[in-house]
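Questions regarding the structure given below will be posed in turn.
Removed: one protein chain of the complex. Kept in place: all other protein chains.
Let's turn to chain A:
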Amino acid sequence: MKPQTKTVAVLRYRPEQDKEPFWQDYEVPFAEDTSVLAALNYIKDELDGTLSFRWSCRQAICGSCGLMIGGKPRLACKTFLRDFEGKVTVEALAHFPIERDLVVVMDDFIAKLERVKPWLMPREERAPEDGEYRQTPQEMSLYEQFAGCINCGLCYAACPQVGLNPNFLGPGAIALLHRYNLDSRDGGSEERMKLISAELGVFNCTAVGYCSAVCPKIVDPANAVNVNKMNSARDYFFRFLPRPAPKGGCQ
């Protein structure tokens, strides 16, 4: 029996020879369990070795296969050909500059992630002999959800405000910022508040919520952004009052 095939239309762009991106169709055999990533690998191995795309884990963990599939931001390894009627379109992630074919330039996104200081800034320095920074499961559950981010960039492709204002810190970076602010061991909230409240901060968001809808790890960046609007507003009006004692946590 001849295997079924499906047309996969890929937006190609090879900077050294193409003036602008163009669509190229490939016929790909597929079964129930053929992911878009598997289809791309089939194209590269069997049909056209010049196609470029990023991938690594094949299991929605590494975050490198984010693409626009059927016009929506999705992970290629978590999206299946069987779910599409007719042709499947595959393009580089929206709102990112195309480097080549499906590969985008992530530099600005990475710089934004670094900008939120995504590491523990201990509230009190402890020497090794003081023991570890302890945390109860309850304290961990506060931020655990936001720690699930795999930096795939889908929320940036989904966010209309990122598209309109590339300076906007964006959903992923703010979710990461929120993850550290919520950590009982961390004391960096005040420092990160400058970013939240800045022109590039949370008030660029108009509460569309598509970022959370496309997240493959069920992180809720829209929540992180909107909770921080309130935090920022509080900071705006009460910043001249004495600060409350830092939030409780490890002793």
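Basically, contacts are C-beta pairs under 8 Å (C-beta built on N, C-alpha and C of every residue); 3 or more make two chains touch, one makes a residue touch a chain; residues count from 1.
Rule of thumb we're sticking to: contacts and distances are computed from a predicted model.
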From the list "Fumarate reductase subunit D", "4Fe-4S ferredoxin", "Isoquinoline 1-oxidoreductase" or "ABC transporter ATP-binding protein", give the UniProt name belonging to the chain omitted from this structure. "Fumarate reductase subunit D"
Where the complex has a chain not shown, which of A:81, A:106, A:200 or A:224 is the residue touching it? A:200
Absent-chain interface residues of chain A come out as 160, 164, 167, 194-195, 197-201, 203, 206, 229, 232-233, 236-237
